[in-house]
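Shown below is the structure under consideration.
Missing here: one protein chain of the complex. Every other protein chain is in place.
Going by the order they are written in, the chains are A, B, C and D; count residues from 1 in each one.
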Amino acid sequence: MSAKPQVAFYWCASCGGCEEAVVDLAEDILKVVEAVDIVLWPVAMDFKKADIEARPDKSITVAFINGAVRTSEQEEWARLLRRKSQVVVSFGACANMGGIPALANQFRREDLLKYIYEDGPGVDNPAKTRPQASSQDEGRTLSLPELRNVVRSLDQVIDVEFYLPGCPPTPKLIMAAVQALLSGQLPPKGTVLSPDHALCEECARKDSKPVDLALAAFKRPHQIQIDPEKCLLAQGLVCMGPATRAGCEAVCPAGNMPCTGCFGPSSRVKDQGAKFISSVFSNIVPKEAKEIDAVLDGVPDPIGTFYRYGLSKCILRRKLN
Amino acid sequence: MPLEQKLKYEAERDVKFANWVTRETGGENLRHCIQCGVCSATCPLSLYMDYTPRRLINLAREGFKKEVLSSLTIWLCASCYACRVECPKKIQVTDIMYLLKRRAIQEGVYPRHFPIPVLAKEFGRMIFLFGRVNETLLVIDLFLRTNWFRFLGMTRLGMNLMRTGRMSFIPEQIKRKRELRKILAALDAEEQKESAL
Amino acid sequence: MKYLYFPGCSLKGTGKAYEESLLAVFGALGVELQELEDWNCCGATAYMSVDETKSYALAGRILALAERERLDVVAPCSACYLVLNKTQKSLQEHPELHRKVTGALQAAGLDYKGTVKVRHPLDVLMNDVGLDAIKQKITSPMAGHKFAPYYGCQIVRPYATFDDQHNPVTMDQILQASGAECVEYPHKTRCCGGSLTGTVPEVGLRLAYILIKEAKQRGAEAIVTVCPLCQFNLDGYQDAIAKKYERVDLPILYFTQILGLALGLPAADLGFKRGIISAEAVLAGR
Amino acid sequence: MAEQKEHQNGIPRIGFYICHCGSNIASIIDVEDVRKYVATLPGVVVSRDYKYMCSDPGQELIAQDIREHKLERLVVSACSPNLHEETFRNAAAKGGLNSFYFQMVNIREHASWVHEDKAAATRKAKDLARAAVYRVRFHQALEKRKVPVDPNVLVVGGGIAGIHAALTLANAGKKVTLVEREATIGGHMALFDKTFPTMDCAACILTPKMSAVKSHPNITLWTYSEVEKVEGYVGNYKVSVKRKPRYVNEDLCVGCMACIDACVFKEPKFPDKFNQGLGKRKPVYIDFPQATPKVVLIDPATCIQMKTGKCKKSCADACDRKAFDFNQQPELKEIQVGTIVLATGFKTYDAKRDALYGYGRYPGVFTALEIERLVNASGPTLGDVVLRDGRHPKAVGIIHCVGSRDEKTNKWCSRVCCMYSLKLAHLIKEHSGAEVYNFYIDMRTPGKGYEEFYDKLLAEGVHFIRGRVAEVTDWAMTPEEQGKLVLRVEDTLAGFVRRIPVDMVVLATGMEAQADAGEVRHKFNIGCGSEGFFQERHPKLAPVNTFTDGIFIAGACQGPRDIPDTVAQAGAAAAEALVLIDAGHVELEPNTAHVVEEECCGCKSCVPLCPYSAITLDEAKKKAVINEVLCKGCGTCVAACPSGSIRQNLFEDDEIFSEIEGVLAQ
Partner (left out) sequence: MSEQPSMAPVVAAPAVAFEPRIVAFFCNWCTYTAADLAGVSRLKYAPNVRVIRVMCSGRVDPQFVLEAFAKGADGVLLGGCHPGDCHYAEGNYKTLRRMRMLIRMLKELGIEDGRFRLEWISGAEGDKVKAVVNEMTAQVRALGPLDLPGKFKEWDREMEDLEQHVNASAPQQEEAHVR
């Protein structure tokens, strides 16, 4: 076995963006590849589960796992890698907080399956067949991973040492993390590897944010001509910047789009959505319930807005039913 | 004149009755009465009553059932709501009068020669039969049942009403009597269920 | 403007003049009244003494029928007005009663959600039609006539919200709008003894006598009322009053009759001939 | 009994104490069971119960345990922290522990007194105790802030309460500003001829006090003035007062009243407010001869010069001292005080609201205040009791409880009207010889010499009829009722209804909060009870304190009361103010908020939320900063900071989260 650190990459419920982010390291990736041995990287190389199972426990130096945990297979892999690795890094918004896949926590699994396999437009499935966890075909037993009732963040399934935030994490943060790991100068367990203050700090529009927002209406980006200089929140757009951890260098606001919160909250906040509500809505104009409600109507999908990347980490975890 | 004993013993009180009154709709805050007497003073009929409304309230909350149910007061009450509007403690005197009337009819202790309870019952019967009330028939019926002699004295009024076209001997009826009876029957059933409990 | 019309038993019987004049006046003012289909007796106050829940159910049926039409209900008879409003309130306040009554209604295929508004003609005239609109339509004002406005006990107490409980004024204003004068009549809401005159005449007659005498003393040529029971009681027993006290002979009219005259409607359409005490003086010159 | 355990690693050593409060707590809550249970919680090394924790031995017990068992945190389950939080903080300090390492659990007001089910109440007591035990771990050592107290005092309202409080403070050497809304001080008492029960002459006892106020070197008297704005906090209030223009220079006028004689209106023509409209006054007037200050003023609504600018101004000409100034403007004054006494008094119930009593409709119906003026030797009739048409009444009916003890209007008993009705009955009888009827529901005469006064009236032959009058009418049923006002009432003691004809009806209207009490209390940031009177901190133990430190209340603004009680309370309020002034400083709760600079992103979300503008943005650093002197610790900004960068002493997120966890853990 070589002396280089052994590194694994794994993807759970992922869009591929996080993989892309690793590739986006450009020439830096070469440095990384040089410095380490990659023992698992499904997107790029072929490995077998049995190979990993065969390794001694804790023999992998660090595993980067991205994507939310949605199926039994992902769960199994996560546990397996946990067992084999010294350090697990939760990589990207989905792994950290459930991400986009966690929006499914607003629905019952049954309803989802029914829609996908029966009711959805374009579905042609008169027999109403659904994938089964295990089925017989020509005398063989075929098995499929099982869809879980709850979409989970990685740390709701296994213990995690560090978190790389972002959807996906920026190359800069990834590189910094890799260097820290290689150098062995590790922050305390549980650390999110980006600055622990909110995004406005990094945002070029910060100075144009008025002291008193006094919002009387909320808008969605397509409804207005967005002023490219002015604080987006001040324009009535729901910018999650103040409740979102910094580190992305405000790329979304720079691109004229409000922050949607993919970096998650600061370390002092348990629930990003609740905290955002508390800050922004305390400062709206009306005082009467009715008028307040009229303003709130400007945010038609509160869950999708405040928990776009974090429903798994909402204190309530999912919709009850 | 025979002497009447006015002393009351605790044994003569019917505590259950008092509790019943305060549990019925309308009687809930009866115990708050401060005996100010404004109900009696405002009542247009109190001058004929054997117990003024105030005294009746006190008798009821103390549980003097016999006195309360056999009093003329409850039958003299014309439901004008004056007392209820004036009462400083928002006691629903008129509704209390109603519930005492109902209880008196149930227990059959109302004054026999007094036509009002009869009228009330007759009224109910007519509604059950026709769904509406014909005042002419109601009055005739009433007098025939209580004091047909007085009826003769009223003929003048009758003639006047005939003359002005305000009297009719044909009862008005509703079309869907069944529907009405179903409603009333449903309530009877409910009541039976309750008493069975 | 369109309303459901709940006449109640009286307006079809002894109170015909009220119905006749009301329909005429509302017609003249362009207010449409649609009679509630297959209405039943509201139970008035008497039924309350026999069975509370059933009396609420009677009123409940009326409200349920009315709710289907999605119109406010106009209930001109004071007793009906009170009973219907009381039912509304009691159903709201007492969930148990609400359960029983709606249960019974449902047993008969009806339902009541509680959305009906019960209105009095005075309320409608005052708040929906408006005094100004009425004044504009007055063609033969009742100038020189003096009336005692008599509201009786049940319309403003205790459920009405459209006027003061102690000193109601809506009818005064309507009479004044029709050009008449109102005498100061402190008895306007006093009980007339109506429910007792027939049964305990000595009590009812006295109350009626006091009311009529006082109106007369204050210079009224008629008592004008809103309640068919009061009208019947005050009008019908004047012979008996004469026997017991003195002859008073004062016509007892409905406010709709006066308003009708002022609107220029023919007296014949306003039920004047139905009064036992004739109202010739009021009609003089018309 | 006690449970003691050894140290548990990582968690601070906690002492738990549960109070029986005699049987107040112990009769409902199984104190023993709670004590045993809490002993099992992590960190708890001492768990005791005691009969009266707040007693000296109770406090000593705590102090000793802290020393002996090296306690690091303290939890006491007893009554409301509003009552004894301070007591136990002190006990902690006595034992050498920082007083904020303490958490109080309220199992009396919030449990034993409000629940009947013993098991459930005990369960609740355990839950609450557990919450405190969890919470207290996160407590931090804090110090109270000390701020100096400005020795100057503001007294608002110049009735007998304000007068007495101002004089007491001034006599103690403190500088007092007395602000009165009307043109003269004196309040309601200045309207009375005699006062019950001793029947001393009101003027004889009041006017010397009024002039003492005017001449006292330590009192600044601002009449015809109102407080506009109050800022600051205990010990340091900044108050703006608006002085309304009298159009007469107060310093020049000596009150000779030559101007009033000289006014172009030869006769008084306008209703005299001071005399309840029973008399008339001119546009230039003085409320009454002993008005303090003795300075005339002009009513701009009736003065020709003020309305049209075209008057001969004979008044001004008649003034030797050239005191008139028709161009006077309102003046805004600012003062700095440390404490405030509110003595804004009451108003009487509007008798028109009881339509059936005919006030405003029948000229023979009067309010008690009007009668006070009629029987007053210096009133509009010089003490002659006459009807509005000049006749002398032969029979007078006094109706008690008008606008009192009536759920349609005011629920409460106004406390003084029985007594003043007796007083007026006596005076009317004395002045006019009329038959007097008092209609009462219950006769309430609790006070020194009060029942004796009632006894005297009984002997005088005044009629007392127990019953609430249903109506006053001019409608006669019998010849003797013709031309009279008839009262219809049930004589409840006789058991029948009576009609009683009289010539004059007196309505004993009750006492209500001032119409503007709601606004005034906002200005001073104190509370009102549901009846509208100012809310005291505790009905028995802190009757003149409010929930805002440094603001005290005295007299009828706190609730209906008579003059003896008013004066006693005014003295108490003055004493409370003196306590603060003499201590020289007050200690403020350290529950302020602060921004952790390196965490703050400068989003400014918090800045507009602070009601005291305590938060600003440091322009250089682009970070929010909180001025802890201005912060009053509401915590609104703390809850709102979207990145959790604001902390609040005593109410940290950790503390509250652990309290939530603790209260729900099972």
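Throughout what follows, a residue touches a chain if its C-beta (ideal position, glycine included) is under 8 Å from a C-beta of that chain, and two chains touch if they have at least 3 such contacts.
On a predicted model such as this, the values are computed, not experimentally measured, just so you know.
Asker: Among the chains you can see, which ones touch the chain that has been omitted?
Answerer: Hidden chain contacts in the full assembly come out as A, D.
Asker: With the missing chain put back, one of A:72, A:208 or A:267 would touch it. Which one?
Answerer: The one listed residue touching the chain not shown is A:72.
Asker: Considering the whole complex, which of A:156, A:179 or A:267 touches the chain not shown?
Answerer: A:156
Asker: Applying the definition given at the start, please give the residues of subunit A touching the unseen chain.
Answerer: Its contact residues with the unshown chain are 57, 72, 75-76, 79-80, 82-83, 106, 148-150, 155-160, 269-271, 273-275, 277-278, 281-284, 286-287, 289, 292-293, 296, 299, 302-303, 306, 313-321.
Asker: Which positions on subunit D touch the chain that was left off?
Answerer: 5-6, 8, 37, 40-42, 80-82, 106, 108-111, 113-117, 120-121, 123-124, 126-128, 131, 522, 525, 527-530, 535, 539, 547-548, 591, 609, 611-612, 632-636, 638-640, 648, 651, 653, 656-657, 659-661, 663-666
One rule holds for everything that comes next: only the chains that are shown with their structure count from here on.
Asker: Just give me the whole-number Å value for how far the CA centre of subunit C lies from that of subunit D.
Answerer: 49
Asker: For subunit A and subunit D, let me know how many angstrom lie between their CA-based centres, rounded off.
Answerer: 58
Asker: Enumerate the residues of subunit D that touch no fewer than two other chains.
Answerer: 356
Asker: Would you mind writing out the residues of subunit B in touch with subunit C in their complex?
Answerer: Against subunit C, the touching part of subunit B is residues 25, 44-45, 48, 76, 78-82, 84-85, 98-99, 101-102, 105, 114-117, 119-121, 123-124, 127, 131-136, 139, 142, 156-157, 160-161, 163-168, 172, 174-176, 178-180, 182-187, 190-191.
Asker: Using the touch definition up top, name the residues of subunit B that touch subunit D in the complex.
Answerer: So the residues of subunit B in touch with subunit D come to 34-38, 40-43, 46-47, 52, 54-55, 86, 88-90.
Asker: Of all residues in subunit C, which touch subunit B in the complex?
Answerer: 9-10, 12-17, 38-41, 43-54, 57-58, 60-61, 82, 90, 94, 97, 100, 103-105, 107-110, 153-154, 157-158, 165, 189-191, 193-196, 198-200, 202-203, 207, 236-237, 239-240, 273-276
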